[in-house]
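The complex appears here minus one protein chain, its other protein chains still in place.
By written order: A and B. Residues from 1 in each chain.
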Amino acid sequence: MSQREEEFLEYVQAGGQVETGDWMPDDYRAKLIKFIEMHGNSELMGVLPEREWILRAPTLQRKLALTAKVQDEVGHAQLIYRVVEDLGKPREACLDDLVSGKAKFHNVFHYPTRTWGDVGVIAWLVDAAAIISQKALLKCSYAPYARIMKKICWEESFHILHGRDVVLTMMNGTDEQRELVQEALTRWWGPLMQFHGNPIPRDDDPMFVWRIKSQGNEEARQGFLDGYVPQIWELGLSVPDPALRKRDDGVWEYTEPDWDELRHVVTGHGPRTADRLDLRKRAREQSAWVRSVVLAEAA
Amino acid sequence: MNERARRLLEIADDELVLGWRDSEWTGIAPSLEEDVAFSSISQNEIGHARALYELAARELGTTADQLAFDRQPEEYLSAPLVELRRLEWARTIARHYLYETADAVRIEALKSSDDPDVAGLAAKIEREEAYHLMHAELWIDRLLATDEGRSRLREAVEELWPYALGVLDDELRPVWVSRVRERLGFELPDVEPVTREQHTEELRELWEEMTSVRRSIPAGAEW
Partner (left out) sequence: MIYEVFRQERKGQPFQHAGSLPAPDASFAEVYAREQYGRRGESVALWVVPREAVHEVDEFVDELERNYHRVDGYSLKAKLKEARERAGTPAAGDR
């Protein structure tokens, strides 16, 4: 590493903030783009499992709340891709890489949704897992990204409320409704435990070294378990992991997640990866004329 | 069902079904910015439907959700224009423009209703719909500004024209027709409207999907 790069590293590790026009090491810029792009891809892909349920929402209120939630996610993708573009990678290039399978997105969005129970569990727990990571990103060394995280976190808080409301209403409803929630939770637990990534020590994680992330993967997972397992148990729901427990020292123990599954899924082999990317690709192709004829810069 | 309830349900059903259709663009609209904007329009439409159902519900002794979900497909009073599904973007914009301009005429008339509740709600809806009109006009302007845009819009409007004629009744329709002809400059012939009674098969499909979760648990369950 050159001296200038060393100084930059010390600067960010001491809490220094970086703006778009500042000098930055090539590696920092590259890691930043990769990390932020994956976030944008995840928001955009996260829309697809949920939007099917917009059409099936069982009350007008749920329909509105779910549409607003998915709208927020598209809005987040917009904010995030703008940041990536200002770092040097245009939105169209990001979308090209997404649909071609070259770029990644979070594991949870590769799985199917099967019932209205999934709608509640996703909005409550998947968004909760995401918000644990997103709150940590408020301290990202790259300031434009840290700034958009504020709006993102604010909007995510509505999503979790909506998710909890959906779940609680069902838990207070019929046996069938309770079963829908439990069944969804049982299916989603594996991906949720994998969500924060394998427990690489944070000093070995380049994203932490550059202070793009301000917490390690295991720290995030522990935060999720500590915040949400009590909420799950208090409703009488069971988590499909007999080893899950909180030790006296406050650390949660659990059955080691299947890291092979995680790797397999995020490299594009999830149960719904192919058809969701295909949907994106087709939608994009069909609306290409709109972008070139109408949305391109005014002559 | 009396005339007042019928009128309210007609508009409510239009807004509900159109809102449902428009919400299908959430996540896959031509651009992220447009996706967010169009999603708000669809939410407003559902919101208007809800407010109209609530007004009708008081009179009919039921609830907005029951009116929205628990009728049979043949009982809905929506216009076939709003029922058409999976329209590509030029047709979506064409429908958006044709519907919003027709709806504006209808809402304007409702504002002078003797019924203060109806007149009041119409005024509120009109204030929100002003943004929808602005959005539709913006797109029409932009499409008319290029050869390709104009040609695509023309094809879309011509195809939807018989359906669009079915939104308004004989009394309100003429003034709307002349406004649209003047604005777009297309040759739009006098054809038979596709009327509200001529429900499309697409409405039934929408209804099946829209009510699938709700019907899965015995009536009365909370969601």
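Criterion: contacts are C-beta pairs under 8 Å (C-beta built on N, C-alpha and C of every residue); 3 or more make two chains touch, one makes a residue touch a chain.
All values derive from a computational prediction rather than experimental measurement.
Engineer: Touch as defined at the start, partner being the missing chain; which of A:Gly46, A:Gly75 or A:Pro257 qualifies?
Structural biologist: Counting the whole complex, the residue in contact with the absent chain is A:Gly75.
Engineer: Among A:Ala30, A:Val209 or A:Leu295, which residue is in touch with the absent chain?
Structural biologist: Touching the chain that is not displayed is residue A:Leu295.
Engineer: Considering the whole complex, which of A:Leu60, A:Leu87, A:Ile148 or A:Leu277 touches the chain not shown?
Structural biologist: A:Ile148
Engineer: Which residues does chain A use to touch the chain missing from this display?
Structural biologist: That gives, for chain A, the contact residues 21, 71, 75, 78-79, 82, 86, 91, 148, 151, 154-155, 158, 294-298.
Engineer: With the missing chain put back, which residues of chain B would touch it? List them for me.
Structural biologist: Residues of chain B in contact with the hidden chain: 31, 33-34, 36-37, 40, 134-135, 138, 142.
Going forward, only the chains that are shown with their structure count from here on.
Engineer: Show which residues of chain B lie in contact with chain A when the two form their complex.
Structural biologist: 20, 23-24, 26-36, 39-40, 42-43, 46-47, 49-50, 53, 64-65, 68-69, 88-89, 139, 142-143, 146, 148-149, 152, 209-214, 216-218, 221-223
Engineer: Applying the document's contact rule, which stretches of chain A touch chain B when the two form their complex?
Structural biologist: 44, 47-48, 51, 53-60, 62-64, 67-68, 70-71, 73-75, 77-78, 81, 91, 116, 166, 169-170, 172-174, 176-177, 279-280, 283, 286-287, 289-291, 293-295
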